[in-house]
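To start, the structure itself, in structure tokens.
The complex is shown incomplete by one protein chain, all other protein chains being positioned as in the whole.
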């Protein structure tokens, strides 16, 4: 018997972000071990300092009672079930593991992987509304038809688009990331087309919405998180995206002229050959798409770093060195305080 | 005696863009020779096909009468005075050199260099209005004070900013180019800050307006066009801009914290060390500024190529190979026709 | 009325390579001017030293009679009709322009462009035979079916494949170049698969034959020679090839597993992202294909340089610097001498 | 007293590849510890999972009896003597450590380093036969003389050539690797010279056999495996190879013309300056040698990865990321199954 | 009460380099743990092998009595207080930890950070003398005035210059490193100017002394060692140096001509854009400064590697691979023995 989704949701253990509703209460929860450190107080008492995580955030926990035993039992990366009391310490929420609590390491079939795969903050409904808005504003008949074909008429494709992540590790690496990224890029492109009025707005927005659509074949969500597929390794999202959109353009009998311009935007959106585009952007619309989508990826990365590091230590000024950006980021960049 | 500017303007020879007011009339004008070609009709008549230019455009001219003599007399790059009849040929304006007209090569002191230095299409007044708008919207006191100090209180600096070009050859290489570029970048940054609300809008816009201010020391306008100064070679606009803004920040007693963030944006706006920035962008605002100003430079370049090549040949589909962009550009990129 | 091809062929002017049949006779021929130089003998007589070319070779010519007149009339690149006496001079064939001969510059519609577009030395028949041989040796049913579909059942595609060049300038830049290149690569790959028996021979040979098939859309032959098409600029032969082969694989219901391996070979055959492949070779077969096709391209280039430069000067030891190879080539490389 | 080699060989402990002859028997063997992991069954029993290796392969072993004690005693990289029962488990051979067995860590002087240095699968005899074949086919007297001088007359040199590895880590990193690599490259070059008949076959094959001969001075086999010598660091195999061959060319009074062509092939075989060749390949033979030897190195690397990873896990589809190749390799690349 | 510096110095625990005065005596000292290894003798006795360090050197220590207890207590990087007997073992000084000695881990406020921050071997006095010498030899009035202004009149600046390090990790990463580096570079530049007499000696020496002055703002000494400041991250020492010297040049009313030449040397001293200079060296003096300061940095690095590695193992021939130099260094480079 498969329980209805709502029922499962109702009785599930609280997420980390929900613990603020349980302050000074005892809870049972399922979390992943992010770090652990066996420490000793001045007077020689051992305690275990833990960081837990799920897709909603990070949680500090302390075990004062079975520090050594639990240190031996669990490893970083384990998913565990535990009980504790939710308290406020040092201005942040903390879980004090109970004396009689057992920290149990769970197998993959003993928890729901969804607890640990993040989701975009942009809801699927909100994403659909925004895409509909863009479709409504397109004046070019062929491009409008194409977007309707993809986002309205082909439910499988549309569903895949709404739930796919847009990355493995570096940016938008969560469920719904592809839609969020595509829509943000389209929004900025819309603004840009108002300032450079000689650009073809409809082409630009259509390209922005579709540039990464091939990513629906690049990733799959397993118990290890998001993983690259065989198709992702051998073909890659740029050519898969070309393939998806080409088929739809054929279906609606788009002119070869228009088709080539749009497909060119998909193929060239990485901007440089060494970044994996088989052709350089040779239209202004392709060039703008490349620049804006690159900027959105990097800003998403920076924002994630900022959120994650300040959550752990709100006083931190500089991020750790980030290999994908090749630098440290100033976390206190904002003069508004 | 120096004539009043208005008087000079009134009696000057018409610019190329003004010839449409003289169709089928004879005019005398001063132009630069862009190309020349001695040709022969089927029946053996020699004629000289010329392209003239001034800062307002390009003009086709034909000499049917003194082809060989004038071919020998003038070189590409010469500024000449000539008379001709303005006609419409093949849908475009053309100058037919008169039989008794003499094409006279002029020395540098015999014409006004202003005829050949292009100006931004954004008027100085319009630029000032837009800068005032941005100043009005800044909420951070220090940054507002800084912009007022630079654009309102320091007339020399403000004047220099309004008239400077933003490049030698590649982009915004005309009088007023610096202001046009800075304002366009600030406009897009304003839009971007609406989408990524966690960015510091005031810092971003202030950085956008000031990032290239050091260019006022980089270029000088001579009879050879725009030239790089000794200061431009030895110090460069990035560090000159740092120097100008640092002095103003000192004057208004800005905090070192805020000063460093703003100066960092100026220093890092080229985005990569190999493009001449001594530091990488390490704040999200510095990163956005780099991306947007890079995009504006390239779009300005593409737009200039498009305008120039289509003016010469409205049927052209692909531009010539452009070394600064490293590719050809599709001139017919626009599906709106 | 369109004359039968055979008739046209019969009455056409002799090609340069055919002039050895006319020694000490007068001929009329149509050639392109490759270089010209107005010189003077010790005793002050002017003469015009010309190099002519057509697709079959290069020809030295001298005009002793109308040197200055003809120097003024013709430009390098012109196609001209002329008469002369074929002589042997300095061990090579030379054309002495006749005193009463007129060198006439021809318009594009006054000669047959075929005279100036080179053809592969591998005949179309020979190419077809070799492809049939490869198809016969393929044991994998799907791959055999695919090759039959492309080379036997789809006549348009097969014809296009047989006549396309494989390059603009650098290598195999002549009619039939694509087939010649593909077959040579397949031949070496066949040998390589005998030495590394753990490689999948059928995949390797199929990939070798199809890797550049997208080039049928990259080039068109005009009166200016071979030119890049709009599709070549915007999509490029790598992705066009993917598209052609993907469609055929779909048609014969190939498994996605096999399809991805073969398509991966097409996509990755340039070997590095910066050389335009959107993915790196990740199978040994893809890697071998990349290496062998790269070697064939470079050897073809070297061989062309050797033939061309030794034809002009059989004593030359080193080639001129070749920008595409980034070096000079030792023309006298062969010890068999 | 030094025992005769045959006697030592007869009484030595079996190699891993020989264990298939001992199934269900007890054996004593000497192996290197590749990995170890202390695990626990559901019911709480500790056991030690080990991977052993010698030059013939990899072996899974389990210690059910002294797991914790032996875990504390041995480290990864140790060479150990142990006893166990050879069993088949999960389709693969496994060693079950006996209860009363002692795992003893050996010092460097307590085992024969030869057990852990791999050897080429091409036997020394087979290599000599193949080299003789190539020498017989050379028609150029000087080159034939040179090869005889090196491979027949100079026994020390010839012996060193037969036993040297061709690499430290990346490719052909085993005894006999140099001969195997050189012969494979010569074999492919022979094939290539049949297709491009304008190449000088004798030069090509001689260069192929000798290109890496300097590696006899680059490596020495110590108890730590293959190590780079001081000469390898300071001079390098490219220049050492030049030196060896130059001396032999002087001895046989080869012409400077021929000598320079052959030495050029040795110097340029890395193909690019940044890969350590002091000159670029400037003859077609030098270019072919570079391409083929590069291909053989990479294929040897891929084949080793494939064999090693499939031996550990025959179901694996993708290799781990390989830093020297800069990618993952598809292990299931072969459609023949 | 703050003790006078001399008193503190008198009663402090001996540095490692001073232990040679205590052979066969017991001492108490404060050191940092560089490495530790728990070992066992043949007969099963556990002992703890330690390497200690302070700014004066490295010390081997052995604990025969409380090996396991102390192994558990201390971590690499801890600063500890311990007692032991100083002995000579294997030709080197060694500390034998006493049976009744307690190894105590100290907090940051329990020891003087100065014990662990290295200092240049060039004393502050010696550095000042050398700078005075250079100032005396300068003939150009403005440059002499500038150096006096910086090194004589501005005590804060001069003090900061004398104590600053010139690096974090790679070279001159110790107190006084900036002065030592600047003076060494100036000394070689002085020699170079004697050989190339057409160089401007005064400019060259002044640039050499001031090129890295901005580093006084780049680093701060904390209990974690030398750390990069926020100003170092956002502005960097190249532009900070420009700023310091520009202000002094303004103060003494230096001509813009001379100022630009000197400031250009500071800005361009990294030699290439990708190494962080915003302009390339465009004067011969700027170019020489870049080359010499680069050489001094690398030689300092090599010398440190040599000293450090030979101190640990005087028989070592090759250094470990050094990532900043990208190679191993031959430690036994000197033929003088």
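Letters are used for the chains, namely A, B, C, D and E, taken in the order the chains are written, and counting of residues starts over at 1 for each.
FYI, a contact is a pair of C-beta atoms (placed from the backbone, for glycine too) under 8 Å apart; a residue touches a chain by one contact, two chains touch by 3 or more.
Because the structure is a prediction, the values reported are computed rather than measured.
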>> In the complete complex, the chain left out here touches which of the visible ones?
In response: B, C, D, E
>> If I consider the whole complex, including the chain that's not displayed, which of D:144, D:246 or D:303 touches that chain?
In response: D:246
>> Considering the complete complex, identify which of E:23, E:295 or E:312 is in touch with the unshown chain.
In response: E:295
> Which listed residue, E:15, E:65 or E:287, touches the chain dropped from view?
Replying inline: E:287
> Which of these touches the unseen chain: C:12, C:303 or C:328?
Replying inline: C:328
>> Need a quick check: the contact residues on chain B for the chain that isn't drawn.
In response: 230, 233-234
>> On chain C, where is the contact patch with the chain that was removed from view?
In response: 317-318, 328, 330
>> If the hidden chain were put back, which residues of chain D would touch it?
In response: 230-231, 233-236, 238-239, 242-243, 246, 256, 260-261, 263-264, 267, 273-279, 282
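By our rule, only the chains that are shown with their structure count from here on.
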> Out of curiosity, which chains are bumping into both chain A and chain E?
Replying inline: B, D
> Same or different: at the chain A/chain B interface, is the fraction of residue numbers used by both copies above or below half?
Replying inline: same
> By CA centroid distance, what chain is farthest from chain D?
Replying inline: B
> Quick one: how far do you have to rotate chain A to sit on chain D, C-alpha fit, nearest 5 degrees?
Replying inline: 120
>> Counting C-beta pairs in contact, which chain pair has more, B-C or C-D?
In response: C-D
>> Centroid from C-alpha atoms only, then distance chain D to chain E, rounded to Å. What do you get?
In response: 45
> What residues in chain A touch two or more of the other chains?
Replying inline: 230, 233-234, 261, 282, 328, 330
>> Which category does the touching pattern between chains fall into here: line, ring, star, complete, or other?
In response: other
>> Per the touch rule above, enumerate the chain pairs that touch, sorted by label.
In response: A-B, A-C, A-D, A-E, B-C, B-E, C-D, D-E
